[in-house]
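Okay, here's the structure, questions in a sec.
Omission of a single protein chain aside, the complex is shown with its protein chains in their original locations.
Showing chain A:
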Amino acid sequence: MSTTFNPTTTIKDRAHISLNDEFLRNAVKYTTEKLRTSKKLASDELGNWEEWRERARQIRLHTIAHLDYYLSEFVKNARAAGVHVHFATTAQEAVHITMRIAEAKGAKSVVKSKSMVSEELHINHRLEEIGVEAIETDLGEYIIQLAGETPSHIIIPAIHKNKQQVAELFSEEAGEVLPPETPILAGFARAKLREKFLEADIGMTGCNFAIAETGSMVLFSNEGNARMVSTVPKTQITYMGMERIIPSLDDLEVMATMLPRSATGQKLTVYMSAITGPRRQEDSDGPEEMHIIILDNGRSSQLGDPEFQEVLNCIRCGACLNACPVYRHVGGHTYGWVYSGPIGAVLTPRLNQDMEKWGEVSYASSLCGACHEACPVKIPLHDMLVYIRRQKVEEGYTPASERMAFKGFKYIMSSHRRFKRIVNLGKTGQKIIARDGAITSKIGPLKGWTEHRYAPALADESFRDTWDNLSAELHVNGNKMAPDVLKRLQEAKRRREEKHHE
């Protein structure tokens, strides 16, 4: 199983490994199905789901379009509440700031609640390098940290681990054999992590939303670890992607309506905490010092790009993962970086700004659009995946064989005579390999397809051959094209011609 964030294998190899892991496939299938069904029930129960989606989308669109204003408003209000705000353009800068804070505090140990941004920074490894223990406290994150792996689902990070494996990991940590029973394993984690919470110098959190008007950061959690991390240690560090902003508490109601329902089908997570600055003078708990590190790391490159700006609307619910027919088969590690599923296939090449290394991730999609349909803020992920493929081609990172094939395709398709000749040639040529209208040969250029299924053979009579008759039939019956369809086709034709003349 590939478990690093910077794999040296190709996505094909990684998919191959996942597809041969039966436990993983069953676990991913079961979990995604469960989450998807719960989401459906929760959105039906709420009612007016489409109206809510549209409102959530509008709020996100509006915020991103005015991001400089809302972000500066947030910074002003957070500072007024006593927060130290930091700005990091790159992951390295965020790491550097974190190290400096850890140094200032003389920190020996850090407890973390789940933060995808912190995964972008590889912060745990960096802290360990300077001798600071960093402990994940979300149960799933704790499991994969002990295993030395990375999350394979944004909401259920240890989706790929079974009870037996968890028991082995925990037993090693406990120094005694623990049975593979969930209550015992969870009880061990609770007791062990309690100690860690109480002795940690720094608590680290992510940030689901930041509220511009009040300077608050908002965390959603079910276990309560995010509350522990933001209540017990003396210093709190919060990582925040620069796009996590929403304007007001009123807008939080909309996000709180969409996020838990889309993620797990809950009406609300068990805990939703709005933290505004460190503890007040008269408070006896909560952090004494609070830092918020606002991270760009490739996000601003999406701004102003009409094809990708909307990806910043994402609220990280994971609904697109659960809906995706590709994710549901291969799980999260196949994608190779922090984010998986359709959103990961877009964010990975876009945030890393590296088409050569990451462009191929955009091919882990059937472009069916289920992700868009599932998305609570209606991000057109399937369109973005096509744009990324186009960029990869434009930047010349497709294999030479593929480029050759498309040159040939262009040559053939640009003349109807050539096309006809080739089709006729193919009809004759396929006689050696086609049986009963299907090609089953598992070798040759169609191998990738025919290894697992038949490829249809070329028909004896092509569509072009039959067109004259078909067309005549249509007109005899007096079938007219619907006016709106006709108009759209004419419009498309006009645009194509315009483009041709450019």
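To be clear about the criterion, a contact is a pair of C-beta atoms (placed from the backbone, for glycine too) under 8 Å apart; a residue touches a chain by one contact, two chains touch by 3 or more; residues count from 1.
Please note the rule applied: contacts and distances are computed from a predicted model.
Only one chain is not pictured, and the protein name UniProt records for it, out of "LUD domain-containing protein", "Peptide/nickel transport system permease protein", "Sulfurtransferase TusA family protein" or "B-glycosyltransferase, glycosyltransferase family 2 protein", is "LUD domain-containing protein". In the complete complex, the residue from A:Thr238, A:Thr276 or A:Ser365 that touches the missing chain is A:Thr276. Here the missing chain is touched by one residue of A:Glu119, A:Glu149 or A:Asp251, and it is A:Asp251. Among the residues A:Leu193, A:Cys207, A:Ala323 or A:Ile379, only A:Leu193 touches the chain that is left out of the figure.
Checked against the full complex, the candidates A:His66, A:His122 or A:His329 give a single residue touching the omitted chain, namely A:His66. Hidden from this view is one chain, which touches chain A at 27, 30-31, 34, 48, 51-52, 55, 58-59, 62, 65-69, 71-73, 75, 77, 80-81, 84-87, 89, 97, 100-101, 103-106, 137-140, 143, 156-158, 161-163, 166, 182-183, 185-186, 189-190, 193-194, 197-198, 213-216, 222-225, 227-228, 230-232, 242, 247-254, 256-257, 266-280, 282-286, 289, 294, 296, 300-301, 303-304.
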